[in-house]
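Encoded as structure tokens, the structure appears first; notes follow it.
Note that one protein chain is taken out, while the other chains of the complex remain in position.
Order of writing sets the labels: A, B and C. Residues in every chain begin at 1.
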Amino acid sequence: LASTISFFTDMVQTIADRGRSLIARPREGLRSARDLADLAEEILSGRGEASAVARARDLLDLYAGAPPETRRAFLKRLALDFGPALGRVEEAIEAYRSDPGPLTARALHEAAEPRRQELLRRLNRAPGGTRALVRMREDVLPFLADHPDLADVDADFAHLFNSWFNRGFLTLKRIDWTSPANVLEKIIAYEAVHAIQGFEDLRRRLAPPDRRLYAFFHSALVEEPLIFVEVALTRDIPGAIRPILAPDHAPLSATEATTAVFYSISNCQKGLAGISFGNFLIKQVVEELRRDLPGLKTFVTLSPVPGFTAWLARERAAETSAFLTFEDRARLDAALDLGTSLDDGAADLQALLRELAATYLVRAKTPGGRPVDPVARFHLGNGARLERIHSRADLSPRAVEQAAGFMVNYLYDLDAIERNHEAFAERGEVVAASDLRRLARAPKTLATA
Amino acid sequence: LASTISFFTDMVQTIADRGRSLIARPREGLRSARDLADLAEEILSGRGEASAVARARDLLDLYAGAPPETRRAFLKRLALDFGPALGRVEEAIEAYRSDPGPLTARALHEAAEPRRQELLRRLNRAPGGTRALVRMREDVLPFLADHPDLADVDADFAHLFNSWFNRGFLTLKRIDWTSPANVLEKIIAYEAVHAIQGFEDLRRRLAPPDRRLYAFFHSALVEEPLIFVEVALTRDIPGAIRPILAPDHAPLSATEATTAVFYSISNCQKGLAGISFGNFLIKQVVEELRRDLPGLKTFVTLSPVPGFTAWLARERAAETSAFLTFEDRARLDAALDLGTSLDDGAADLQALLRELAATYLVRAKTPGGRPVDPVARFHLGNGARLERIHSRADLSPRAVEQAAGFMVNYLYDLDAIERNHEAFAERGEVVAASDLRRLARAPKTLATA
Amino acid sequence: LASTISFFTDMVQTIADRGRSLIARPREGLRSARDLADLAEEILSGRGEASAVARARDLLDLYAGAPPETRRAFLKRLALDFGPALGRVEEAIEAYRSDPGPLTARALHEAAEPRRQELLRRLNRAPGGTRALVRMREDVLPFLADHPDLADVDADFAHLFNSWFNRGFLTLKRIDWTSPANVLEKIIAYEAVHAIQGFEDLRRRLAPPDRRLYAFFHSALVEEPLIFVEVALTRDIPGAIRPILAPDHAPLSATEATTAVFYSISNCQKGLAGISFGNFLIKQVVEELRRDLPGLKTFVTLSPVPGFTAWLARERAAETSAFLTFEDRARLDAALDLGTSLDDGAADLQALLRELAATYLVRAKTPGGRPVDPVARFHLGNGARLERIHSRADLSPRAVEQAAGFMVNYLYDLDAIERNHEAFAERGEVVAASDLRRLARAPKTLATA
Partner (left out) sequence: LASTISFFTDMVQTIADRGRSLIARPREGLRSARDLADLAEEILSGRGEASAVARARDLLDLYAGAPPETRRAFLKRLALDFGPALGRVEEAIEAYRSDPGPLTARALHEAAEPRRQELLRRLNRAPGGTRALVRMREDVLPFLADHPDLADVDADFAHLFNSWFNRGFLTLKRIDWTSPANVLEKIIAYEAVHAIQGFEDLRRRLAPPDRRLYAFFHSALVEEPLIFVEVALTRDIPGAIRPILAPDHAPLSATEATTAVFYSISNCQKGLAGISFGNFLIKQVVEELRRDLPGLKTFVTLSPVPGFTAWLARERAAETSAFLTFEDRARLDAALDLGTSLDDGAADLQALLRELAATYLVRAKTPGGRPVDPVARFHLGNGARLERIHSRADLSPRAVEQAAGFMVNYLYDLDAIERNHEAFAERGEVVAASDLRRLARAPKTLATA
């Protein structure tokens, strides 16, 4: 047969998996959440092990084809009926108490394991099972807020996904303009930071010699990137996003570049929320780039500051602020809005905001003592250093609204990563360039509304 | 660069993983089991998360390079020091008792989890981690008999491997004479049933049009088959192994074949002992073959009977036997040895042994009520049917010694697999062809030595 | 290194070819057509054979970078200075005359070979040589009309390309939505019949289960299709293009289809004009489809009739027409234009045009006795049969202008192809369905303007 000009050739054998579907025909007439739950019990029972894969496929197919209310009802059943067998837990506690030690602890561990976990493991054996389970968790997440009992279901998904999507099972691949269209359309769909307007726009991010895109893949989610990062190769640390995305940018030869700029990181699978591989991604891409292009000396991000204006609004609205003086409040109130700072001639306001942005990034902490800004948390947690703050760096409506146009660079210095990370993880220290640390205001009780 | 004529091209990115090794240099001077255990504690501590992958690689490299006694000492430390934190277990029991329910049960589950499991998950993130952990369990297994406390360590390996080598993460591949030499040499090394004498011998099992070989692979163990099955395509159910392995067999065109004979199944990874994928393998290969070659109607094994003579010896040695008459004993004693049955003219002895072999396969049970013969357990557990018994079927020294030259066919009839499996799993019934069932003697108290 | 998610992995070694460029550095300061011609002489001289590849690369690079007038001047030099060495021809004639036979004929053959051919063969050794030569012929073709002496150059290109692009060296590949973007963008660019409006539009021709696209590739033009055909799988022979291209068409399962419709064939490389592989393409795709989808019974085209209105205009303008009656002329003159036929209520005019379209396809011949319609020549020459004519089948401006909206089906019946081809090739017979043959008017001297 003519070979298809496709890729993942090696993984085409997933087609083979369809074969398993022939072993036992799907059962007819199953439709309700109760049917699904009965199937789940049957799969767990161990009866009919020979056809357990077929039953798992049935359950996943039925679930995928069911209307939202049936799905939710089934997820509810998962929450209520597939937890640990409490009777067994009691027995295991008794046994442990009478002879505490590794063996009775293991029995206790096993007795207390929600039955769901084994169910999910068995469902995963079906062809396409991993993908179906990731989709199922996509259904769980939006449901969580209103149905706290689903938190327990979600915890089981998260536990197994953390094991299955262990970094040791991921492979890094470069994506470029010779990559398959069906993968590229996912990149377009999943880009979460600086939207891509179709294939022509994507081409500009892939084809020039000074652009790179890397993604993590998992063998069970063929053709589905898990997370990806976009990189621009430059000669300087950039202070704004526009030149990078400009359609008419004059490309640099890759060997002339000295700086790799990570300007966008996007997670692709909602169902894998909270399963972290982002920290591994950047570090491995740094390694890749260093090996390919020995001329690269500097590795930085160009990152958004998504929580800045919201934090500032909270500070302004609060009766007392540790960071805002009475005078600041007056100047901020006098400006029509923070967007005013982007006007020519608003240099004063710009300078104030810059000082407050530094303060926000360096000082503003959650009750748990971690940076308020989620992007800062991510990069600082990776061991990066807050390096520069740029005003008027992103003038898209969202960036203006969330960050008054500010962007920042986080620097990945491989020699310092471990030290930075420890300072951050153990002492809560925000590692930042010294001028930014100076710019950031120390907290005081400054003002009363 | 010139492309290497290799395969698994898509997985070459594991080379990329070497990159991660650059992030943090291995620590010098670590050598003892204590050093290894300290590293393990550091990895678990969460401190230095940024370099946790590098620490994991260090531990695995040190372990791989350590002498056997250091390794064993480290495995001992794993057993003793990395179980569950019993203090936390106590607290969790208290919490559960005061408010039994899913949340406190989960806390209990987590508290009772041996710390080893998280350690193994973190070690797996290192480049080549999965492979190194499979090798580590290879060290655990032979150590178990003398060190029962390692059973606990083994149980953790087994738990994680069962999750990681879930059938949903395996891919079936056909191996043939165009497969890479480094994979083929593993087939030669791992063949456990009918030994392969080098590449020329292997060629005879791969190149002819009436031969097939399929294996399961896992993306983290590139180029390492997990288990494989060898298949001969024939026009009849074969009654002996020699014609199949004969160097001068006249090959059949694949489309003329009516019968697929599974004549050898071998596990490849000692470290994955007990992680079952064999049952999935045969069924999927049946599906593959059915799709490729619609002319195939019959799917059978040609299997050894490895426990027959040992069982017979036990029966003969026992004071009473439920299956041997006094007369049998006399006839068996009169033969010089069971190999005598292979002589021309020993038809009587042969007939007796045939009857006893049927009895062994159909009636002989372990204390737990399962067939004594391990190969029978495997195929019957898969839902196959014991179909035929052949004398003088394998005259290799091992087969003569273990089975007096007998071999058997198990039939895989996809329509009956589920029913057969249930009969076997639920009622302990050995599903066998009616003539074999008749041939097998019902147990009585027959004889006294 | 991270593997790029690309394809043609096996051909990545063309990168290796870049290596050869290091052997000898390009010469500086060469710029004019004279320099190019001098290089050509040097390459032919055999001096510096060790660096002949480097010299060939130099010439091709210089040519590629030269302005159009330099290129044309060089092509002129090729025409004038790189023909056969006429002195050698004379000598070879003498030798032949004095001893006519195979050896002297061979000497004559070689003496009369234009020196250009050997030059082109040597240029082809350079990295990317084949591609560069195909591009060079692209320059020759538009130049031919005004410079008839270039016909000789063109003949040499054509001779070598016919040998190099021999069907035995082409490989058929299926292109689908998993194919690389850089190949797909070429499909978009090269589609010559029914234009593709970007990737989204292309997706509709590739992704649905009832669509196929096949192309021929050559190993020296990696990622460059040579010719491709688009196929729709249907349950009926279609009578119009719109339903096939409709964005909202409800796709059919491939296994339900009975009919494969070749609705667009496009050549991709201008530089390979006249090097025919189209006839091989359709037949091989028919074979592919038959094997993949045994349910397919009918293989037809849905083809344009590009010369119809032009022919009709010539007939109407001619003093006498063998096919138009006086009455016809009047009716045609009465219609505002042929597009009027597309109006509702213009059934009469439509019927007349239909009759004339059949006449055009079946009867209208070039002075050489071949069908006037180029598409008809192609398919009839392939052994297809003219099967149906459809009015209002393509309402795009071009189709209305060239064919008054008509399209036709040519039927590929493998059992009849050879017979049809012979009837066409040897007796000039247009093989057509009997109703169409009846519909076509026999030529008479009918009318005088």
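Side notes on the structure shown:
Just so it is clear, a contact is a pair of C-beta atoms (placed from the backbone, for glycine too) under 8 Å apart; a residue touches a chain by one contact, two chains touch by 3 or more.
Quantities reported herein were computed from a predicted structural model and do not represent experimental measurements.
Across B:181, B:250, B:317 or B:442, the single residue that touches the chain missing here is B:181. The chain omitted from view is touched by exactly one of C:35, C:210, C:288 or C:394, namely C:288. Of C:114, C:180 or C:307, it is C:114 that touches the chain left out of the display.
Residues of chain C that touch the chain left out of view are 8-11, 13-14, 16, 19-20, 22-24, 46-51, 53, 83-84, 86, 89-90, 93, 96-97, 100, 102-103, 105-106, 108-109, 112-114, 121, 124-127, 129-130, 149, 152, 155, 160, 162-164, 166-169, 171-173, 219-220, 279-280, 283-284, 287-288, 290-291, 381-383, 414, 417-418, 420-422, 425-426. Seen across the whole complex, the unshown chain contacts chain B at 1-8, 171-185, 198-200, 203, 206, 214, 223, 288, 291-292.
Note that in this section only the chains that are shown with their structure count from here on.
Of all chain pairs, the one linked by the most C-beta contacts is A-B.
Ranking all chains by how far their C-alpha centres lie from the centre of chain B, first place goes to C.
If you lay the C-alpha trace of chain A over that of chain B, the rotation comes to 180 degrees, to the nearest 5. Chain B has its Cα centroid 38 Å from the Cα centroid of chain A. Chain A and chain C have Cα centroids lying 50 Å from one another. Residues of chain A found to touch two or more other chains are 7-8, 172-173, 288, 291.
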